[in-house]
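Left out: one protein chain. Kept in place: all the others.
When the chains are written out, they are named A, B and C in that same order, and each has its own residue count from 1.
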Amino acid sequence: MTDSQTDPRELTALALNCTLKPSPAESSSDLLGSQLLEALAGHGVSGRMVRVVDHDVRFGVSTDEGDGDEWPVLREQVLDADVLVLVTPIWMGQPSSVAKMVLERLDAEISETDDEGRPTMFGKVAVVGVVGNEDGAHHVSAELFQALDDVGFSIPAQGVSYWVGEAMQGVDYKDKEPTPEKTAETTATAARNAAHLARLLAGAPYPAE
Amino acid sequence: MTDSQTDPRELTALALNCTLKPSPAESSSDLLGSQLLEALAGHGVSGRMVRVVDHDVRFGVSTDEGDGDEWPVLREQVLDADVLVLVTPIWMGQPSSVAKMVLERLDAEISETDDEGRPTMFGKVAVVGVVGNEDGAHHVSAELFQALDDVGFSIPAQGVSYWVGEAMQGVDYKDKEPTPEKTAETTATAARNAAHLARLLAGAPYPAE
Amino acid sequence: MTDSQTDPRELTALALNCTLKPSPAESSSDLLGSQLLEALAGHGVSGRMVRVVDHDVRFGVSTDEGDGDEWPVLREQVLDADVLVLVTPIWMGQPSSVAKMVLERLDAEISETDDEGRPTMFGKVAVVGVVGNEDGAHHVSAELFQALDDVGFSIPAQGVSYWVGEAMQGVDYKDKEPTPEKTAETTATAARNAAHLARLLAGAPYPAE
Partner (left out) sequence: MTDSQTDPRELTALALNCTLKPSPAESSSDLLGSQLLEALAGHGVSGRMVRVVDHDVRFGVSTDEGDGDEWPVLREQVLDADVLVLVTPIWMGQPSSVAKMVLERLDAEISETDDEGRPTMFGKVAVVGVVGNEDGAHHVSAELFQALDDVGFSIPAQGVSYWVGEAMQGVDYKDKEPTPEKTAETTATAARNAAHLARLLAGAPYPAE
């Protein structure tokens, strides 16, 4: 890729941690999200993480549910970012309710468009992080990929990193020391590909209709 | 996008029709696949469609199951294409067994790499078509996006077109005349975005590790 | 079934409406839930419905998250019921975040047991209602069946009723008048089978280990 093809802008990422537990509780999603952000930073995409349940986000499918709803603050951060890192724990083999709440709020973006009629999320890249004691990462990534793609995000090749333990065991990712090598590798790949794709799309947005 | 950013090569697409019915039976998946190919052609991506069950593809997770397995022939066509269009009917709210068989055969590609160590499907874009009498398109696209992304395909924004009827009704897409406007619009968007993303990745492949 | 096989107790049902909208907003889930309860009543299972978001239910995976958490009140009603009717809207082809929150709270019941060591939900029957503008009912029922069955509920034959419209259309179930015949039939079947199964299990509980 020559310089002329790249966007000279520094790119940015926002990680939304969809754990059920407010800060300062420890969170495996927090650890995986930090690792994804660190890997992205190594490719020139600087970012930060927000724990969604630390904010008063309301159930709904609009951009602003009013009455103290704090989604609009997070939404601004999503709009400002080139890469969305959506990190969720697995509960019962499925994405967390908080992740679902975030997706429902993002659903409003389908009908929000820029000056040329493109949905607001067109041009952004999504990458996913999934952690659980056991089982569920592939399905969780399926649910998240589909919903994020519907809304307008692009999904890079191998755009997920995850860890789960053996069936019905009870260890948390945050207590695995050191980080399992396979997960470290998938984190590196997902971040590398997300950064590459985000840079391409920043330089050459999807055409309007 | 300036000319310098685009790959001068003509891009190509391969559509795999995962209907359960061999030719010459009529197929709604065939219709939607043709529409996706036609829309891609309008963006400089020429393509053709193969009906998987017309070939003797074997169950398995290798690139060649031997003994007359015809997957290797289809696999060559996948390797030659820049865009994979995976079209499947919905049965019981889920992807067809034929679509699953194709995904299992593609699973082998995770460990096939190019000279620089990148999986063979890195750089290719996947777009999905889903049709059924009723209900199931979102979930089918979730299953397909996840499996295709795991293997190394990139998924463009809104990379799916679909049609389903009202709950428990019995009309087929192939008998809808004219094509429902909403589906025609999603076909146009999916193809436009797939062509754009494929061209970007053809000009600037994901970096090796 | 002879009288000796039946539990003389009047059976009861609890419907949890997992719409995102607090009362008094109209809700398609409310309509379908009412129809399921009415059908159950016709088979001797009397019930009531609760709209979850009218209560201050907290995110979490325990039976009581403390600090004003109102799940314990709903939990008592679940424990008292023979049949759980879980009704959810479809958002993005998936169960609502509120439905997911309810499932996560029910996850705690796996480790709650009766005097003979059986999980608290063993012996209860779950039936599901799903409504959306378009697409997603089968997948939503899959997610709910799996999570409810994991927790200990039994699922009767054809234990779901649903309605969705044609792809990408915008009509709500609550505005369909009269109720689509196919949905009315599935409601009748799901309720009839749920009542039958609940009565069998009330008379002859699953054996302890």
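Simple rule for what comes next: contacts are C-beta pairs under 8 Å (C-beta built on N, C-alpha and C of every residue); 3 or more make two chains touch, one makes a residue touch a chain.
These numbers come from a predicted model, not from an experiment.
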* Structure fact -> Neighbours of the unshown chain, displayed set only, are A, B, C
* Which of these touches the unseen chain: C:Phe59, C:Trp91 or C:Phe145? -> C:Phe145
* Option from B:Met101, B:Val130 or B:Ala198 whose C-beta touches the chain left out -> B:Met101
* **Footprint left on subunit C by the chain that the document does not show** => 1-2, 4-5, 119, 121-123, 138-139, 141-143, 145-146, 149-150, 152-160, 188-189, 192-193, 196-197, 200-201, 203-204, 206-207, 209
* Structure fact -> The missing chain sits against subunit B at residues 20-21, 53, 59-61, 91-98, 100-101, 103-104, 107, 143, 146-147, 150
* **Interface residues of subunit A (partner: the chain not displayed)** => 92-94, 134-139, 142, 162-169, 180, 182-183, 186
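In the analysis below, only the chains that are shown with their structure count from here on.
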* **Core chain by centroid distance, with centroids computed from Cα atoms only** => A
* Asked: subunit B and subunit C are the same sequence; what rotation (0 to 180°, nearest 5) superposes their CA atoms?
  -> 180
* Structure fact -> Separation of the C-alpha centres, subunit A versus subunit C, in whole Å, is 31
* To do: Can you check how far apart subunit B and subunit C are, centre to centre, with Cα atoms defining each centre and the answer in Å?
  => 37
* To do: Please compute the C-alpha centroid of subunit A, do the same for subunit B, then give the distance between them in whole Å.
  => 25
* To do: Could you tell me which residues belong to subunit C and also touch two or more other chains?
  => 92-94
